[in-house]
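A single protein chain has been omitted; all remaining protein chains appear in their positions.
Letters are used for the chains, namely A and B, taken in the order the chains are written, and counting of residues starts over at 1 for each.
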Amino acid sequence: MNNKTAALSIKWEDILELVFDSRIDSVGLNERVDSLATRSIKKDSKLDALNMIVSMCDLTTLEGEDTEGKISQMVAKAITPDPSNLDIKNVAAVCVYPSLVSIAKEKVGNSGVKVAAVSSYFPSGQVPMESKLLDTKYAIDSGADEIDIVINRKAFLEGDYRKVYDEIVALKEACGDVHLKTILEVGDLKTYENIRKASLISLAAGSDFIKTSTGKLSVGSSRQACYVMAKAVLDFKNLTGISAGIKVAGGIRDSKDAIRYLVLINEEMGDEWLTPDLFRFGASSLLDDVLKQIKKLKTGAYQASYYFPRG
Amino acid sequence: MIEIKKTYKNYVGGKYVRSESGKTFTLNLKNDSFEVPLTSKKDIRDAVTSSKVGFEKWSEISPYTKTQILYRLSEMIEGNKDSYVDLLVLCGSTKNQAKKDVETAIENIVWYAGLADKWEQISGNLNPVNGEYFNISHQNPIGVVFSLNSNDNSLTSLLNSIIQPLTVGCSVISFSEESSIIALKFAEDINNSDFPPGSLNILSGQFENVFEDVSKHVEINLISICKEIPNEMLTKIQENASNSVKRIVNMPSIDGISSILSFLETKTVWHPKGT
Partner (left out) sequence: MVNWEYSESVESQEIVNIKDKYQNFINGKFQQQNSKKYINTISPSTEEVLSKIVISNEKDVDNAVQSAQLGFEKWSNTSPHERSKHLFKLARLIQERSREFAVLESMDGGKPIKESRDFDLPQVAANFFYFAGWADKIDLSWGAKSLKPHGVVGQIIPWNFPLLMLAWKVAPALATGNTVVLKPAETTSLTALLFAELCEQAGLPDGVVNIITGDGTTGSLIVNHKDINKIAFTGSTQVGKLIQKSLAGRDVGLTLELGGKAANIVYEDAAIDQAVEGVVNGIFFNQGHVCCAGSRLLLQESIHDEFVAKLEKRMQTLRVGNPLDKNTDIGAINSKEQLNKIEGLVNEGVSDGGKIFQTECELPGNGFWFKPTLFTDVQPSYSIAREEIFGPVLTTLTFRTPQEAVEIANNTEYGLSAGVWTEKGSKILWTADRLQAGVVWANTFNKFDPSSPFGGYKESGFGREGGRQGLLSYLKAES
């Protein structure tokens, strides 16, 4: 799964060719994504799908007001999402700022929940490279299992794709074996072609995952953006043999929406991508809705939020 | 003194040709008589071949240029007005009738000359489809048109049987029987104007000799019948036409925009609107 060899296995010229070859018809793409949303999941399949979503969730808190107490609550929820139903296993990871990594790491213990840190001056990334490296190294030294960085949108939108690439390469080098997720911030990139270009650059530079959004913009993930990224990941795999992951984050509020993402991944990429190793949801409010739906399927009754402990 | 009469020939592919059969027939006009080519089946096939080439050339000429070529045709006739009047008088018209006929023909040509670069704006349009698509319907000329002229010895009638398909970019094989002399004379003006070879072909003959071949010929896209013909003949033509879904227009409208619609195919093009 690790993409550390990618930067070596594909030449910049080759990836540039692929980047400049990015052609997407937005209307056709929207139509396809809409048609995937009509897939209907019922009964047993639905329960399986909901459990899968739980296992793919990254619980996240990325606020100035985050404290040890807040992290404790979140980790507790990550390990035991629904205390009334212990069949529901832990989520994939918790995601925090670098300064809170060591606390989170201590709380998760050997539960299997991973600790991810956002770094490289998340969410804007508007600092010198040295600072990004420092930020990242600090998180890794604090024990982070996964690092979420942001691409340099300034460089990207100015057309300096090489700079975007070089920065990711450098950060990947700093990560070593630590899992690197690269956030494209699709809400800043606007067009599908930009999303595809940024995806390809990020993958070529060695990202293990590409991620839609920081969650800090009003425009977060969309199934359309996810579709573009899925196609890029597939094309990259065709070229290099490397299977990279996708994380969708921001704006995925309910189970229905999340299931539509799974359908999309299943249809476009195949079920080998339906694993927390290759697909994640970053969404704080999604988990509660999924838990509600699971309980509803079991009991037949619609649930209230206060049945589920805060994260 | 022996009168040496001009020999009229068919006009095909921009050239004056005799019927390959060598046959002619006599046109007995009211005040004179002429020998004119008796078009054979082989002549028809040759005309279709020329007409296909003519269609490619003529349909690719810009509407603006078509307008000028058509307008020039009116100028050519205007310049030769007297000779038309003389010929029409030989056919039996009074001088006044003949003058009026030529003037009306010229006016019609000018009207259609001015339509050549406008009809697409009238017959085509944007369609307000539901969804993120640009959708436009516009028209293409249907292709090779065979037009049967009426037996009126009239330049106006001849023009009314050919000008509409020409205006929209079709090539025309015009076939005349009793009124051939006007048509063959008219061929001279075509040759002096700027129509590409094969775009307008003028034949004389007896339709009953060739109608089977005409109606069966797959490369004729439309047959326009501007003269009353026996119902059995029309039936046979339409039956033959059905083998290639050929379009048949019996007594086409000569009125305004509806006069060109039969000679058009509507093409609708869709394209998404996105980023």
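Please note the rule applied: a residue touches a chain if its C-beta (ideal position, glycine included) is under 8 Å from a C-beta of that chain, and two chains touch if they have at least 3 such contacts.
Treat the numbers as computed from the prediction; the structure is a model and nothing was measured.
Within the whole complex, touches from the chain that is not shown fall on A, B.
Touch with the chain omitted from the figure is made, among A:D48, A:E63 or A:E158, by A:D48.
Across B:T65, B:T94, B:Q206 or B:N243, the single residue that touches the chain missing here is B:N243.
Check A:I10, A:I24 or A:A198 against the missing chain and you find that the one touching it is A:I24.
Along chain B, the points of touch with the absent chain fall at residues 122, 125, 127-131, 133, 135, 137, 231-232, 234-239, 241-245, 247, 253, 255-258, 261, 265-272.
Considering the complete assembly, chain A touches the hidden chain via residues 23-25, 27-29, 31-32, 38-46, 48-49, 51-52, 55, 231, 262, 267, 271, 274-275.
Here is the rule we go by: only the chains that are shown with their structure count from here on.
Centroid to centroid, with C-alpha atoms defining each point, chain A and chain B lie 70 Å apart. Those residues of chain A that touch chain B in the shared complex are 25-28, 30, 190-192.
The touching residues of chain B, counted against chain A in their complex, run 132-133, 272-275.
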